[in-house]
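Encoded as structure tokens, the structure appears first; notes follow it.
Every protein chain except one is present and positioned as in the full complex.
A and B label the chains in the order they appear, each numbered from 1.
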Amino acid sequence: MKNFHVAIIGGGVIGSSIAWELSKYKLDVVVFEKGSDVASETSKANSGVIHSGINSPPSSLKARYCVEGNKILQSLANELGFPLQWVGKYVIAKNEEETKELERLKKVGIDNGVPGLEIKNGTEVTEPNVSCFAALWVPTAGIVSPYKFTMALAENAAENNVKFLLEAKVTNLKKQKDGFIIKTSKGDFQSPLIVNAAGLNCREIVSMVEEPDFQVYPCRGEYLVLDKKHSSLLNSMIYPVPPKELGVLGIHITPTIEGNILLGPSAEFIDNAENKKTTREMMKNLLNEAKEIIPAIPDKAVINAYSGIRCKLASPEDGGWADYRIEESKQTSGLISLLGIESPGLTGAPAIAKEVARMISQSIELKSKDNFKFARTKRKRFSEMSAKEQSDLIKKDERWGRIVCRCEQITEREVIDALSNPLGAKTLSSVKYRCRAGMGRCQGGFCTQHIVRIMEEQFNMDVKNIKLRSPDSNLFYGRTREVRDD
Amino acid sequence: MTEEKEITCIVCPIGCKILVKTDGKHIKNLDGNKCKRGIDYAEHEALDPRRMLTTSVFVDGGEWPLVSVKSTKPVPKEKIFNVLKEIRKTKVNAPVKSGQRILNNVANTDINIVATKIVKKL
Partner (left out) sequence: MINQDVDVAVIGSGPAGLAAAVSAKQHGTGRVVILDRNSWLGGILPQCIHDGFGVEETGESMTGPEYAEKYIAMAEQQNIEVMNETMVLQFDRKREIIAVNKKGIYKIKAKSIVLAMGCREKTRWSAMIPGDRPSGIFTAGVAQAFINLYNLMPGKNVVILGSGDVGLIMARRLKFEGANVLGVVEILPYASGLPRNVVQCLDDYDIPLFLNHTVTSIEGRNRLEQITIAQVDKNMNPVLGTEKQIKCDTLLLSLGLIPENELSKNADIEIDEITGGPVVDQNLETTLKGVFACGNCLQVYDIVDMLALDAKRAGKNAAKLTTTKKRKTGIQFVPGAGVRYVVPQKVTEGGTTQLTLRAEKPGEVSTLRVIVNDKELFKKKLPWVNPANMIKVDVDIPSEVIKSGQSLEVTIND
């Protein structure tokens, strides 16, 4: 049975941040991810916002990690090569009454140490499509692509010998005197330390070894994605004054790194954490609410819709707000759990990872690796290169000259690079999230067949194993015609 | 014995619903057509419905894994799945020429199956 120093359960942004943090040290680390790629649940389906820290009460863990994470993110983005833009955000007040709430947010922000906050009157807001009474300007809010951020962490961790096991669902944990036996769908493993970063499944993991003292209240948020051609509708993020209930921030309008605009999320407590359906009512609602902020949004602009589930530790009856819990179990030594990591978890992830590393250092001595490999500098996309750069690359490798995705102008070479990722993720989604093929307005109508051909011919994949996103999401049932020689 | 069939005429997009009475071999009565062209169509449909059949055949060693094929004549409707079954079992080697005969007298219909596409050898 393979033995690791640390076993991380969950390849979301939290698990991947911890994996990356630990990859700097001389440790054998494994990550078990039940999906077919990292960032396959909540870490993929969120607003992609780097929060400043104006929304969480001072002295909460949420505020602390958010503010700390916010400060680290730029250097992390430089080091790992994922895109980040400090677009800033406006929290807008529709009337004088709501302006009081802006004052309150500003005060919270100042207490948390958020710089540059400024209340502006409606005419000073630099968003021509937004009309409001007043707004709080938050310059230290930014955007990232949440899955690219997570993938960058995980891929660099993998390059530094962290073992990522995809489609490996942890089915049982057994505590023995010298550590845990971890049963997974990919075999059994051993480790003295478990990091439970299973997100929505954090309670399920804890209950494998002890009676959990908490509940998880899944809260669904639906989003709509607008066609890139409407990207000029706004420059910064636009948030309403947060609703009083549910501990959420309200439906906002967010530019994305890729140029699309996001509308959402809604907030709806649901019984089943796997119910990621979008609904007709909410799709209508989102569009209506967004139009109240930006009336110029056209009805036909939507090119995709999805939802993500927040992992909340407080019920709606209790107001929906609870702080994170990041702690080693008192009953089960060696089990470090990260519970209720919802927004601003994406922002806080790098700071949370440092905290977890510190906790681990209390039982294992952390010695820095002397051969840590820095992430390869990310190449520009073909479509962003000059004609000279494009020509030079095509001369070196003709696959740069073959466009596979017409909407986003992604080349065969870029698809092959995406499929060659160090995690070994090979679904259509893992291609899409790494190089954007299939993400444009035709949503894969043209490129799917070409990507499938590349998977078959250049990666020798069995057609029955070609998947859309998750372990059982096969695309094909086999061949139309199979004639065997008898 | 009189049989009644309602046939949707496809000669033009009006799509007349034509009620045809037959004794199995001859037309006894025909009603509902707005023009003469419908008569001919309804007669054929009632007594001997046939369809052009198009599908594909497995190709070995070609630039494409399949070659599209068609029947040389319309196939009696009730024989379509028999014909398809035989085609499914068939394999041809590349190169394939358009018009090349793939199957003779398929499923004893006296109809041949020919390729409708060029598939070059890989």
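Convention: a residue touches a chain if its C-beta (ideal position, glycine included) is under 8 Å from a C-beta of that chain, and two chains touch if they have at least 3 such contacts.
Here the structure is a predicted model, which is why all the values come from computation and not from measurement.
Q: Pick out which of A:Ile72, A:Ile119 or A:Val452 touches the chain that's been left out of the picture.
A: Reading the full complex, the residue touching the unseen chain is A:Val452.
Q: Just to verify: which one of A:Asn70, A:Asn112, A:Asn260 or A:Thr278 makes contact with the chain not shown?
A: Among A:Asn70, A:Asn112, A:Asn260 or A:Thr278, only A:Thr278 touches the chain that is not shown.
Q: Give me the subunit B residues in contact with the hidden chain, please.
A: 8, 10, 12-15, 51-52, 54-56, 58, 64-66, 68, 70, 77, 84, 98, 116-118
Q: If the hidden chain were put back, which residues of subunit A would touch it?
A: 274, 276-280, 282-283, 300, 302-306, 387, 390-391, 394-395, 398-399, 401-403, 406-407, 409, 441-446, 448-449, 452-453, 463, 467-481
The working rule: only the chains that are shown with their structure count from here on.
Q: Report the inter-chain centroid distance for subunit A and subunit B in whole angstrom, where each centroid is the mean of the CA atoms.
A: Computed from C-alpha means, the inter-chain centre distance equals 53 Å.
Q: Which residues of subunit A touch subunit B in their complex?
A: Per the stated touch rule, the residues are 479-483.
Q: Touching residues of subunit B toward subunit A in the complex: what are they?
A: Counting only subunit B, the residues touching subunit A are 56-58, 65-66, 88-91.
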